[in-house]
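Quick one: this structure, given as structure tokens, is what I'll be asking you about.
Just one protein chain is left out here, and the rest sit where they should.
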Amino acid sequence: MKILSAAPALRLGFVGGGAASGIGPTHWHASRFDGNFSLVAGAFSADAQRNRAAAEAYGLAPERVYDSFEQMALTESGRADGIEAVSVMLPNNQHAAATRAFLAQGIDVICEKPLATSLDEALDLETFHAAHPCVLVLTHNYSGFPMVREARDQIAAGAIGELRVIQVEHAVSSGVAAPGRNATSGWRGDPAIVGSSAVLADIGVHAHHLMRFITGLEVRQVAAELATLSPGRVSDDNAHVMLRMDRNVRGLLWASFVAAGIRQGLQIRVFGSTGSLAWHQEDPDRLLIQPQHAAHYVLRRGESWTGAAAQAGTRLKAGQLEGQIEAFANIYSDAAELIRARRTGRSPAASARLCPTLSDGVAGLRFIDGCVRSQATHGAWVEL
Amino acid sequence: MKILSAAPALRLGFVGGGAASGIGPTHWHASRFDGNFSLVAGAFSADAQRNRAAAEAYGLAPERVYDSFEQMALTESGRADGIEAVSVMLPNNQHAAATRAFLAQGIDVICEKPLATSLDEALDLETFHAAHPCVLVLTHNYSGFPMVREARDQIAAGAIGELRVIQVEHAVSSGVAAPGRNATSGWRGDPAIVGSSAVLADIGVHAHHLMRFITGLEVRQVAAELATLSPGRVSDDNAHVMLRMDRNVRGLLWASFVAAGIRQGLQIRVFGSTGSLAWHQEDPDRLLIQPQHAAHYVLRRGESWTGAAAQAGTRLKAGQLEGQIEAFANIYSDAAELIRARRTGRSPAASARLCPTLSDGVAGLRFIDGCVRSQATHGAWVEL
Amino acid sequence: MKILSAAPALRLGFVGGGAASGIGPTHWHASRFDGNFSLVAGAFSADAQRNRAAAEAYGLAPERVYDSFEQMALTESGRADGIEAVSVMLPNNQHAAATRAFLAQGIDVICEKPLATSLDEALDLETFHAAHPCVLVLTHNYSGFPMVREARDQIAAGAIGELRVIQVEHAVSSGVAAPGRNATSGWRGDPAIVGSSAVLADIGVHAHHLMRFITGLEVRQVAAELATLSPGRVSDDNAHVMLRMDRNVRGLLWASFVAAGIRQGLQIRVFGSTGSLAWHQEDPDRLLIQPQHAAHYVLRRGESWTGAAAQAGTRLKAGQLEGQIEAFANIYSDAAELIRARRTGRSPAASARLCPTLSDGVAGLRFIDGCVRSQATHGAWVEL
Partner (left out) sequence: MKILSAAPALRLGFVGGGAASGIGPTHWHASRFDGNFSLVAGAFSADAQRNRAAAEAYGLAPERVYDSFEQMALTESGRADGIEAVSVMLPNNQHAAATRAFLAQGIDVICEKPLATSLDEALDLETFHAAHPCVLVLTHNYSGFPMVREARDQIAAGAIGELRVIQVEHAVSSGVAAPGRNATSGWRGDPAIVGSSAVLADIGVHAHHLMRFITGLEVRQVAAELATLSPGRVSDDNAHVMLRMDRNVRGLLWASFVAAGIRQGLQIRVFGSTGSLAWHQEDPDRLLIQPQHAAHYVLRRGESWTGAAAQAGTRLKAGQLEGQIEAFANIYSDAAELIRARRTGRSPAASARLCPTLSDGVAGLRFIDGCVRSQATHGAWVEL
């Protein structure tokens, strides 16, 4: 079980993530959940009124509210009580720039996915980071679920044998039009902001990361079809991708904005030589293991027979559900451990090293890049 | 959707609920979840070392840590920045005494269930409270789940017609002995501490409250069997109760410590003249409605077609799970609203009035009392 | 896996069970499913037109269709190619009489439950049967499900340890009134035909038998409430029964006609000292085992790791569902084995001895009798 942090809370800033957004309160809840972070500064919006409203909702002192992330990075880094870390929740095309601004000031960064809007931009950021080696956590938050971590441990321990096939999907209905209207999706559907594939940038990278996280395998080749299925939409809203992975493993990945009726349909099934496993984000406390030659069984968060990684991310006994915010809080806990370790020059705890970072972000953009190249060449297989 | 509290956090104390207990961290998470409370004082344990350890884990100032709740009530009420509310998490036989101590000082109380260890003690407390009318919230936390509140609204709106039968149970396995050992259960199994029925005092009252909360009906007669099924156990560990309720409704209630394999098996099914509904604590975001003459359907937390009460208690969109802590946080939010309303002399918001209070605690003890009397008279029906 | 019968089909008659009834076609399908019986004669209805229609639908020769079961028993027993067995599907109050008529002629009987309408009538039939020891199978058909048989084997093998508590229910909605109408239920609600408790006679005995079948325990004491909850109904429609069983096991049994929205809600959960199991009739191919100290697992019909009894009753591989008719066919297969064994003077196969017979019918009536006596004495515990 998780022990409350004895260390003082780290001082945190928000860039984007106002109180009226969906994402801001989630980060707020998650960051403070276990007492690891305390929000003290922010540049929530270019709109002055929204910026002020967010500051009030979060209870910030007026002098810690900024008009821009550039100003915030400079001013906070000059304060004795300045922020130690920042959470970046801007539209995708500002992720890299904001991240650089804080890294440049020695402030650790927790950045929303995707890391960037193109592979080149991601690789540039990787180079920049090498010169400014602060912590850079990427919020592939679903990897914070204890039973996702258990899935990883089970596969590593051979519970389903040698891997053969992966079926992974992240299907949502955010792109389904309301009755009598065309689909609109704000900046998330604007190629100028999200890059060459809206659906992969927004949710496809979650599926991609989940698969890599659980199996430890990299995607080597893809054949993809990116389609726009909703009338009136400018960016893609459905991606089908065939995968060739390390060790001759095959996979299918589906990412969609048009899965009407589905809210957060992220799920993965992995098939090995002696069994399979399945995890679904909408029932996150359970991991189903399906041996070929024995009864199927269910591992539940909070039981003593789950592994160390799952237990490190759990607070309640089995039977008392933990949800999305708790999983997200695990990412923040890992981030806190990485930040404290860096700042004190020690090695971080093993469990915190599961946390998604810059290299996962680069892999995500490499994946998008491959899919877009495949799409451009009549669906042919391309190397990543 | 829930809006973050704009009001400053209320100053909170803990009585019991150390960081090494199961219950302390849950209250800690729940109380601060939405920014409504801030833990600033505590009397966690009679054991000085544990007391200190808890204070450190929660990050309290040393001068706000007390050896006893009596001392805490007196000292805190004398401080300008003294606690405004206290959470009582002591063994059952100290609930009433601790509650009185704080009520007497004008400090609002959030008390763990059961309210007392006997009906007489509960009625005395009711009298005392009439003279010291602070807020007294009882943590029947399961009523904080949005879909429990939705169930209440659905029934009130006639979704299943006139009520006929209720099946409710709270079955756990905390009393199942480890291999090769007899069952032990610490103070929760000690009649001197929990009163005349351990299993009803600990979990039966949750089932009882859930049923009353959802249906709005009171239990009028019971016929009960309280049994001790685990070898070596001194208190009861299994209760079967037949119920006669208002409006000729019948019910069965099962409360058990010996439901091996089950962790937190609280569930309710209500059958009416035109349909039925079902809710299970281990899958809390869903409410199943089963019409007699149409397709069965599932209501989910976070959808726009749920009612106002459910929406007031929800933070995330459907598909992103909320769990036990979020539900508990709803009770704390309600408590905060009741406390702020009392302290400013205004009427509390309607949603907060769903919160379980002293009268629910008295009803719980009345129910236990009836079951014990039935048991003493060969299972005959007794009036409550 | 089940092997098709190599033996010639037994000649079968129907008493009741016309083609327009629900029950007739089910028996017809089940009896011929594995090639064990061939329907050749019948007395389907006192109504001549219905009788003829049934005969035509089933393709019977006109000379094998009778006006009454008495005539049928006499005539068929005199034919060289007369029926070897009969299925009795009359209203409850004719079960015993029809059974006697065929037993008296040396014709084996497969009788619908309940065996009789009172304990006295059942005991008289038991005496009569001792003098006319043909096969008398009682169609507690749910015990034909392979995973019910597996549950029995699992408990016998100690999979959940020493038994503690049973929760069993058979809840249906046949007594729920259509909109704007009072509940009516034909002869199934007529005390003159069904005996002292309509709801126990019709479905309560299924729950009672299922529990005894799976656990091997007898009910020794009951405290019951039989209620009439639907307006305008004359017989009871809801039964709550507290149970004391062999070996200090406790139980609750719920039987109801007013479970709106539920179609065939027969389910059982058994809790032991080291785990529990659960089976639900609407998902019959699965048996859930819930150990206290290990992961929960699911046993499925058709897998090689199920026991001999389950495998003897299965035809298809796991993953290809078998349903109600296949389970019922297992009862008919058992009956065929008992009949062939009796007729050839050999011992029947072990698996066929699981089949419910007269003694189960007597136990069922004893149970009803006890519940009615408890009801008559203010719900007090009574001995069976």
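Read from first to last, the chains carry the letters A, B and C; within each, the first residue is number 1.
Going forward, a contact is a pair of C-beta atoms (placed from the backbone, for glycine too) under 8 Å apart; a residue touches a chain by one contact, two chains touch by 3 or more.
Predicted model only: the values in this text are computed from it and were never measured.
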Candidate in contact with the missing chain, chosen from A:Gln105, A:Gln154, A:Thr215 or A:Ser276: A:Ser276
From A:Ala260, A:Ala308, A:Ala350 or A:Ala376, residue that would touch the chain that is not displayed: A:Ala260
Touching residue (missing chain; options A:Ile23, A:Ala53, A:Leu74 or A:Met242): A:Met242
For chain C, residues in touch with the removed chain: 3-4, 6, 8, 19, 22, 25-26, 28-29, 32-33, 35, 56-59, 172, 262-265, 281-284, 300, 302, 315-326
Missing-partner contacts on chain A, residue numbers: 160-161, 164-165, 167, 169, 171, 173, 176-179, 223, 225, 227, 229-230, 238, 240, 242, 244, 248, 250-252, 254, 256, 258-262, 271-276, 290-293, 296, 378-381
Chain B residues touching the omitted chain (full complex): 289, 293-300, 303, 305
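Methods note: only the chains that are shown with their structure count from here on.
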Interface residue identity across copies chain B, chain C - same or different by half: same
Distance from the mean Cα position of chain B to that of chain A, given in whole angstrom: 35
Rounded Å distance, chain A centre to chain C centre (Cα mean): 55
Centre distance in Å when chain B and chain C are each reduced to the mean of their C-alpha atoms: 43
Multi-chain contact sites of chain C, meaning residues that touch two or more partners: 293, 296
